[in-house]
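My structure is below; once you've seen it, I'll send some questions.
Every protein chain except one is present and positioned as in the full complex.
== chain A ==
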Amino acid sequence: MVRRLSILKQPIFSTLNNHLIDYPTPSNLSYWWSFGSLAGLCLVIQIITGVFLAMHYTPHVDLAFLSVEHIMRDVKGGWLLRYMHANGASMFFIVVYLHIFRGLYYGSYASPRELVWCLGVVILLLMIVTAFIGYGKLRQMSFWGATVITSLASAIPVVGDTIVTWLWGGFSVDNATLNRFFSPHYLLPFIIAGAAILHLAALHQYGSNNPLGINSSVDKIAFYPYFYVKDLVGWVAFAIFFSIFVFYAPNVLGHPDNYIPANPMSTPAHIVPEWYFLPVYAILRSISNKSGGVAAIGLVFVSLFALPFINTSYVRSSSFRPIHQKLFWLLLADCLLLGWIGCQPVEAPYVTIGQIASVGFFFYFAITPILGKLEARLIQNSNVCEDLSPRKLSHIFKNLLDVVK
């Protein structure tokens, strides 16, 4: 009788129980699986610090810069709120990028988890927009960054310039732009939270992937306490890493030009966006044509969305895909290279390197449909299973996919 009265069996709590406590989780998850909950933690940190910062920030062109200095100097603990929010954004992107690369390596995007992956890309897009409009407008770097990126809309034929003027609410980034960016900056994180819940729900339809990439129904353990503790270790490690930036190097990820109030008459010599935008920025700059650059950025996200559907491999984890494994590390190196190129001036040899690196990035996605079939063929040809014809082997692989859900 007492068991039925247990709080974990009541409505709402039972949902909590079924998804966070008694949830069957593969027993072999490594620490690479901690980045999901860590991303959720980052979102919570950003929302809480953001809400408290908004109590002291003034989104008016004459007062914005001063209000931030007011927060830093006058508000009790304001410096901590501001540095946590600014560095928290960087942390959020670090965690999410690691989370994405985990997904690429272990094939977490593959069937049946396509929806999880696509929702993840949606979250990434929302994060990018939120971070961009939250970067402020009234500091040298922010102002010019905002001017450059909003001007991209003028690439749209015919109506481009009208759209840009509409976006700005005027003829340049000014008070109107600041206000209309601040409002969605407050709103979007809650949309992200909703998308994150959908992301988790989609994941829980089939359960988490695991480092082996195989069906884990044979050995699942409860989420609580095992992965609660494992995630807690991850959270503590993250807190230490985060604290190093917030307390010892709070401005190292930013740009010193951003402590200069915006000057519409003079652009800084090297405009750079925040580090987490650099790879995409590099791809944008690789193409000299304005619309081409914008199209290239669009293509990046189209490729990400399409990945689960163009994948032809029956094997998920790169542990068992030797060719894909090498390509994965090449992709990672390529992204780091693109990031570096993004903060270099647009001169030789950086331009050429950037163009090659951009091609390399898209090559990974282009090769994906072929790669799965190539690896399957290589397994067949390696005579691993002597008594099986290549045809029978393909048949087995195909059925494996149904079992391995």
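Assume a contact is a pair of C-beta atoms (placed from the backbone, for glycine too) under 8 Å apart; a residue touches a chain by one contact, two chains touch by 3 or more; residues count from 1.
Note that in this section contacts and distances are computed from a predicted model.
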Per UniProt record, name of the chain withheld from view ["Protein ROH1-like", "Cytochrome b-c1 complex subunit Rieske, mitochondrial", "Elongin-C" or "FAD-dependent oxidoreductase domain-containing protein 1"]: "Cytochrome b-c1 complex subunit Rieske, mitochondrial"
Sole contact to the chain not displayed, among A:21, A:61, A:80 or A:193: A:80
Contact with the hidden chain (one of A:48, A:152 or A:332): A:48
Sole contact to the chain not displayed, among A:19, A:56, A:220 or A:290: A:56
Absent-chain interface as seen on chain A, which is shown: 48, 52, 55-56, 70, 73-78, 80-81, 239
